[in-house]
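Missing here is one protein chain; the remaining ones are kept as they sit in the complex.
Naming follows writing order (A and B), and every chain is counted from residue 1.
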Amino acid sequence: MAVKRTLDVALGTTGLDERGLPVTVPLGFETPGATAVEEAPRLGGEHMLLNIGPQHPATHGVLRLVVELDGEVVVRVIPHVGYLHSGFEKLGEYRHYNQIVPLTDRMDYLAPMANNVCLALAVEKLMGIEITERCKVLRVIACEISRIISHLVWLGTTGIDIGAITPFLWMFQEREKFYNLQEAWTGARLTTSLTRIGGLMADIPDGFEADLRAHCRSLLTVMAEVDRMLTRNGIWAGRTQGIGVLTAEEAINMSMSGAMLRASGVAYDVRKDRPYLDYETYDFEVPIGEHGDVYDRYLVRFEEVLQSVRLLEQARDRLPDGPINVADHRVILPPKHAAMTDMESMIHHFKQVMEGVPAPVGEAYCSIESPKGELGYYFVSDGTAKPVRWRVRPPAFINLSALAKMSQGHLLSDLIAINASVDIVMGEVDR
Amino acid sequence: MNPSADALRRQFGPAIRRVTESCGDTIVTIAPGRIREILAWLKDTPDQVYNYLVDVTAVEYRDAELPLEVVYELFSLDRKVGLRVKAALPKDAPLEVDSVVPLWAGADWLEREVYDMFGITFRGHPDLRRILMWETYAEGHPLRKDFPLRGRFSRSEQVRQALNANPEAHYSLEELGIAEGYHDLPPDMRARLARGERGRIPDATGGR
Partner (left out) sequence: MGVIATPEPGTRGVLSQVSPNWLTTRVDFLVNWARSNSLWPMPFGTACCAIEFMAAAASRYDISRFGMERMSFSPRQADVLLCAGRLPFKLAPVIRRIYDQMPQPKWVISMGACASSGGIFDNYAMVQGIDTVVPVDVYVPGCPPRPEGLLYGILLLQKKIRGETLADPTIRAERSLDAHGLPLAPERIDELSEPFGNSLHQTRSA
C-alpha cells in the first residue's frame, strides 16, 4: 500500500515543491512526515497481491488465482473459476440422450472417451439396458486409452510447469499415436462421441488391435525414459517432495477423488469399489501413495499409466466376437438397409431421430473412475426423451477446491507445482 | 434398498418424509429444516459412517407445482455403500437450507454452485457468492426452469454487460483484508468505508 501511494504521488506531482527541492513522501502511517531516509525499512510488513490468470501459460486453462504473498511465501490463494462456464447442464435439458454425447466430449477434453462411456452407462442405468459383452470390453479399452492420454498430458504440462520441457514433446508424440487410434475408430482425434445409448457408434476397424499392441509397447519404452529422467532426479524430487501435502482425513473431508485421494493414502478407486464394465474380472492394481504430496501424485499417475497398459493387454486378449449394440431397435438405430426396406425398422428410425428415446420416470447416478477422479453423471427423468436434470459431478472442480488449503505457506513456485498436481481441466471445472 | 433408510426412519421418524428406490439407488427425502442434524447423524454414527460427500446439487422439475429439491449424494468409504438424501423446498417460501460445510469441507464450492445456478441460499456458508457466473451477473439463476436457454437479455446487451464487468474484481488487498477483518475495524473506519472512501493520498507537504 505504501508503494502504491508513493507511485500515485510521484505520478501526480512534478516531484519538486515550491522551493525547488524534492518532495518527500511519508511511508509510515504512524509518523506523518517521516521520510524514507529516516525510517528504518520494515521488511516483511506488507503483503503483496498477485493476480495469476485467467490467461496464463501455467494455470492449465482459464483459471484465475489471486495470491496474497508475504515476500515469496503464499499466505492465501483464492481461485476464481467460471471463466469457461459453457452452460452444459442447461443445454443437456434441451437434448435427447444421444444428443448429449457430443456435449460430454467437450467437458474433459483430455479424456473424451471416458466421458462418453460414463454418459452411456448412466443413461443405460436409467433405462435399465444391458449392453453386450463386446461393447463392455471395447468401452474398457476406450476408458483406459483415455486414462493414458490424459495422464500423458498431465505429465507433459506438469513437467513444463516445474521446468522439465523435454517430456512434453515426448508425451505429445505418444499421444499422437493414440490419436491415430481414436481417429481410426471414431473419425475424430479429440471429440470422439464414441458411445450411443445401448452400444457404440462403430466397431473397431481392422488393424486396430495390432496398432494398439504396438503403441502400448512403444509407450512403455517412452515411460521408461521418463522414469529415468524424472523419478530419481534431484531437481524433480526437490521441487515436488513435501509440497502441497494433503492428509488422508483432509482429502476425504474435502471430497477429493482420483490420484489426489489415493496419493494421500486412501484406497478408493471406483473401478475396484463400485465396479462397472466387469472391472472386477480384470487383474490390475491401484497405486496408493503415502505422503500426499506432489511427488506421490506423480508416482501414482505414472503407475496408473502402466496399469492401464496392463488392462489394455487383457482387454484386447479377451475381446469377444458379437454385436456391439443391443438388439433392441427402440433404442439403437436399425441398420440402414433395414430402415430403407422394412416398415417397422423405418418407424423405429423415425421415432428415434425425431422424438428421441424416452427414459422411464426416475433418476440414476452413475460414476466411473475418470483420469481426473470420480466422474459421475446424475440424471433425473420425467418420462420424456430429454432429461429434467443432468448433473455432472466434476472431479476436477472438487479437487481444485483443495488448492487453497494445500498451498498455504509454500512458495509461489510451489503453488504452480501444486496447481499442476491437481490435474484440472477447465472444461470440466466450469462446465 | 439401503438399510440406512430404515435406520433413519427409526431414528428421526416423521422427519423422513419418503423413501424410494430408483435404478438400484436408495433415495431418502427429509424435512429441509433438519438437514444438518440428519446428515451429521449419517456421517458420525458408527453403523452409518457416510464420511464421503460425493455431490451436492439441486433439481427443479418441469412441473411448476413441484418443489425444488436439494440433493446430497453420500458414500461410505468403509462400507462401500451409497445413499441419496433429498430435501424439498417449496417455491412459495424463501429458498434456504443450512449449509453442510461444517460437516464436509468439500461442500464449499458445491454449495456455491447450487447458489449460483438455482438461487438457493445456504445458511452458515463461509463465503456464499457466485462461482461460475460473474458476481454482478444480473440475468438471474441459469438452471431455473423459468430462465430461458439463451438468457433474458438480448445478445448485444449481454455483450455490453460482459464487457463492462470488471475483470479485476477481488484484486486489492483492501477488498480482501477489509472483507475478512470487517468486524474488527473501528466504527469510524467502517463508516468511512460505507461512504466509499478508501483512504487519502497525502499532499506534497507530507500532511494527511
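We take it that a contact is a pair of C-beta atoms (placed from the backbone, for glycine too) under 8 Å apart; a residue touches a chain by one contact, two chains touch by 3 or more.
Only a predicted model underlies this, so the values are computations on that prediction, with no experimental measurement involved.
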Could you tell which one of B:M1, B:A40 or B:A162 touches the chain left off the display? B:A162
In the whole complex, not just what's shown, which of A:L49, A:V62 or A:V137 touches the removed chain? A:V62
Write down which of A:H47, A:R76 or A:R106 is the residue touching the left-out chain. A:R106
For chain B, enumerate the residues touching the unshown chain of the complex. 62, 132-134, 139, 142, 145, 147-151, 154-167
Tell me, which residues in chain A touch the chain that this view leaves out? 54-57, 61-62, 82-87, 90-91, 93-95, 102-103, 105-106, 109-110, 153, 168-169, 172-173, 175-176, 179, 189-191, 382, 384, 386, 426-427, 430
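Basically, only the chains that are shown with their structure count from here on.
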Chain A-chain B separation of Cα centroids, rounded to whole Å: 23
Quick check: in the complex, which residue numbers of chain B touch chain A? 22-25, 27, 51-55, 57, 59-63, 71, 73, 77, 80, 82, 84, 104-110, 113, 117, 130-134, 142-143, 147, 149, 168, 170-174, 176, 201-202, 204-208
Give the list of chain A residues in touch with chain B in this complex. 1, 5, 8-9, 12-13, 17, 23-26, 32-33, 47, 49, 51, 66, 68, 76, 78, 80-82, 85, 87, 89-91, 94, 125-126, 128, 250, 252-256, 266, 268, 273-274, 362-365, 367, 374, 376, 378, 380, 382, 388-389, 391, 393, 397-398, 400-401, 405, 430-431
